[in-house]
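One protein chain omitted, others in place.
Going in written order, the chains are labelled A, B and C, and every chain counts its residues from 1.
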Amino acid sequence: MVGGSVVEAALTILLDGLQFSSYLFIVSAGLTIIFGVMKILNVAHGSFYAWGAYTAAFFIGKFSDMGLPDAMGFLIIIAAAIIVGVILGFIIEQGILKYMYHRDEVLIVLATFGLFLVLEDIILIAFGTDPYFAYQPMALLDAVEMGGIVRDVYGLTLIGVAALVAVGCWWLLNKTKWGTLLKAVIFDREVGIAMGINVPLVYTLTFIGGAILGGLGGAYIAPTISVAPGLGTEVIVLSFAVVVVGGMGSIAGAAIGSLIIGILRAIAVHELPQVELFVVFAVMAVVLVFRPEGLFAPAKPRKI
Amino acid sequence: MFNDKTAKFILLAGLVLCIGGAFAPNWIVNQFMFGFARALAILGLMVLWRTGLVSFGHAFYFGLGAYAVAILDIELGVTDVFLRLLAGAVVAGTAGFLVGFIMRNYRDIFFAMLNTAISMVLFGIVVKTESLGSTDGFAISMSTILGFAPESKYPLFVIITLIGLTSALLVNFYLKTTVGKLTTAIRDNEIRVEYLGFSVAHAIHLKYTISTILAGGAGALMAMSLGQVDPESMINWTVSGELVFVTILSGPGNVIAPFIGSLVFEVLRTYAFELAPQAWQLIMGATFLTIIFFVPGGIWSLLEKLGGKKNAK
Amino acid sequence: MNNKFIRGAVGFAAVSAITLSGGMAFAKDAISIAVPSFLTGGAAGPFGIPAMNGAKMVADAINAGKLPAPYNTKGFGGASATIIPLDEGGGATKQVAEYRNLVEKRNVDAVVGYISSGNCQALAPVAEELKQFTIFATCGTPRIFEEAARKYVFRTMGHATADNVAAAMYVKEKYPNLKGYTGINQNYAWGQDSWRDFDLTLKQIMPGSSPSDKTQFPKIFAGQYGSEISAMSLDKAELIHTSFWGGDLEAFIFQGNARGLFKKKIGVFTVGGTAAYRLGKKLPNGLVLGARGPYGILVRDRDTALNNWFVSTYKNLYGTYPSGPAYQYGQAILATKIAYDKAGSDATNEQLADALRGATFESFSTTIEMKLGNGHQAITENGYGITEYDAENGENVVKDVKFYPASCVLPPEGQNSVDWIKGGMKGAKC
Partner (left out) sequence: MQNNPPILEVRDLLKTFGAVVAAKDINVDISKGEVVGIIGANGAGKTCFVNMVTGYLAPTEGSIKFEGKELIGLETRKITHAGISRSFQVSQVFHSMTVSENLMIALAIANNKGAQALSLMDTPELRRQLDGVLDRYKLEDHKDSTVSALAQGVRKLLDIAMAVVSKPRILLLDEPTSGISVEEKFDFMDIVMGALKEDGVTVLFVEHDMEIVARYVNRVLAFYQGEIIADMPPKKALADKKVQEFVIGKEHHKKKK
């Protein structure tokens, strides 16, 4: 390693790992929240990501063409996540899922799979096949030198965003009245109903919240990539892996799962690139063999 | 084994198909081969589904079956159709039996997702291993039949048809045995089944293993009829989704349903692809949602309505 | 029985026989050409759509007889062609099934296209089995014609070995003092083969340089390269080789650019050509840029009637300059015309194959010689240049463009690419 001490190298790996973990956490948080509350494995989560990315990229490009300041990009990112989450989340939950809650949980997964297929092609119809670029927000924040190499500040802010999401979720669940209600529903839907909680409303809001997080993942990543068709598919696989490792339905699990996978991956990229590709799946396989429920599976009420 | 309506229909259909196949154009023969190969996996998923279990990861076994054929071909030059089929079914069945020790403890959504997770591990390994063909996969040489190399696809079609229908007969028989009948019962009340003296875990393990053997056989037959394997089309989670899609499309009503549903799927996909090369996924997804919402019993229930329940069970 | 009746009966029998045998005696006035390319997924924008555009544009021009000489005759052997667009996505196995449908159900006359090496690799044996005249337009892997002799399958551009051998030669010329190099390539046949050829060639021609022990092979469509960029920044190697394409390529450029990677390191982009028109000033200066042969930005200013027609017509129709895939699909369609013109519109698959086998023809940007694989695999020159943003016109250009003749960057007939490079590239005429 050039000029750097071991400490510098370790710092680089840690930062790389944190950055990738943050990405993993943002894309998987929404999935795990929806699963935790509603017991729905939302395959269409990848579509929220893709729609978030497209919406952000589209408007960032448009505003930039109109000569508006690039700093608007950050507003657009947040707005895009909220718009996508509220509109898509509301339509899907109220238009389709609502009518399925009395049916088998697995059928609901399948319905979201059908939705995923439909949404993928609607993106194609709505936005075309040409990729969108939205580099302006990334270009706005400069680069800094850390540990002997240059880092883009935008990438580093990802860590902050992930931390905000994590703290936000923790605060919402543990420090608000809403969180208490939510936890009751998570523990047992029937108990929730018995306590007089408006479960349908909780479901709608949860789904929209999860969708916003999915959209935020896409919108925030959009400036660093080429926003092209098919980008949602990869995200489903990654976020699913994180959620399986962490324990389905657990926010803390998603955070720990993201950190484990992200940091191990960074170590591999730096020290042993040949094994980088196996990291995600190796972690998943090990967890599956020893703890099939995941590391932080939430307690389940026993019903007999 | 042959004395009920379903069994008689299967025998008759087999005869008609084998004769008809000799005169049908190649593309129709192809559709039937792909459809029937896949139907084998659907048959297995139906066994699980009747017990209320849906696996969202059976591409794991489908892929194992297909890759067993490919690797035997490349490493040992095995081309015999029966050896290949056997290899696919045995490899997948063994894996299924072992994984079954974990799976039999899970139900509902956890069952579905653990299967997905396991299939994704295999997908990850194959995609990233150059010696396993990576994303490109392998081409598979033409199958031979007991030493002779057929000129056309017709002999393979006949074999796939016969194997498909034999499996249907066997599953039809299995579904009438004591353990085979433990379907709705397990879904309704596992505790009672245990108190009656039957291990639910064992019953599910058996069903799971059966489904994996069938999925492996399906993968092997699919690999042979296509002449190609690759992870995207054989192991990816979307393939699992597709298998479940066809299961729902077919309906759980009868062992013939998977064959009809699978054919319908094949034709639907071919035409969706032909008519709308940029929106065929949309057509498939919308069909899927329609079936889930409006035809929960699948195509079989439609046929039953049409036939005024004449063919029912 | 009178003669008239007999003659009539014989005539009827003959007509029936001919009709039954596929109407071969009649020149067709319409043919159908299936053109598979990526219409969905990440490869559609940078590759699939320009490729399809190129194919359609050339086919339309041929149907209307509007190509420049010597191709200004109307149609394909006189017949007008219908293009059937097809999505190449979904994996090789799905493509095999679709290919069978194309041939056996939709009865297309020719199949021209394919971008993914995986698809070509899978389809070559199927095309042979079905005896279907097929031209691969863009896919790169050399294995297709090195592994088996083909009768019905052709490829009208050079294979991936040329891209990477040429890249190595260009690097040697430009950076003779290079000490170390590394690479980031996608983890599948395309990326692995590309790196291997580049690495092996440099080892032969620049023994003073050595590869890094940490070359990166991220998953295709990974999209996030933060850790890799850090690792490569810390690496001693001064040069980074990549065969990234499509969305991955663009994401890597964005992320690397933001972190000053290409200021510190020399970037060699073997498929960078597609990004040149699309990224505008976001494309860093000083990249070594290839286009998988003499296509796209490398030949934009080549002043021949065919090239001028191609560039200007494309720009009029689609609003941008044509990139590599547009050229490659266009010339594959052109090759189809050449085969039909020679064999006739009623030609069988065998006759079409015979017509194209070993042919040499002027394509839009270069000369195509069907020289390898028993006359089924084209050889062309291959070149590289260095990127520079032309602020005056607001567009990217390449300078210091250098082309290497086909005989310099491709193995002679009958030799496997890897063995040829390892053996010191004997017989190369540069």
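Details
The rule is simple: a residue touches a chain if its C-beta (ideal position, glycine included) is under 8 Å from a C-beta of that chain, and two chains touch if they have at least 3 such contacts.
In this text, all values refer to a predicted model and were calculated from it rather than measured experimentally.
With respect to the full assembly, the chain omitted from this view is in touch with B.
For the options B:189, B:278 or B:301, the residue in contact with the chain missing from this view is B:189.
On the side of subunit B, the interface with the absent chain consists of residues 173-174, 176-182, 184-185, 187-189, 191-199, using the contact rule stated above.
Keep in mind that, in the parts below, only the chains that are shown with their structure count from here on.
Of all chains, the one whose CA centroid is most distant from that of subunit A is C. Centre-to-centre separation between subunit A and subunit B, using Cα means, comes to 33 Å. Residues of subunit B in contact with two or more other chains: 127-128, 278, 280-281.
Contacts with at least two other chains are made by residues 39-40, 187, 219 of subunit C.
Subunit C contributes residues 39-42, 44-46, 48-49, 89, 187, 214-219, 221-224, 226-228, 230-231, 233-236, 246-247, 249-251, 254-255, 258-261, 264, 278-279, 282 to its touches with subunit A in the complex. Residues 52, 54, 56, 102, 106, 108-110, 112-114, 116-118, 120-121, 124-125, 127-128, 191, 237-238, 241, 244-245, 248, 278-282, 284-286, 288-289, 292-293 of subunit B are the ones touching subunit A in the complex. Listed in rising order, the residues of subunit A touching subunit B in the complex are 39, 41, 43, 96, 99-100, 104-107, 109-111, 113-118, 120-122, 124-125, 129, 233, 236-237, 240-241, 244, 248, 277-278, 280-281, 284-285, 288, 292-293, 304.
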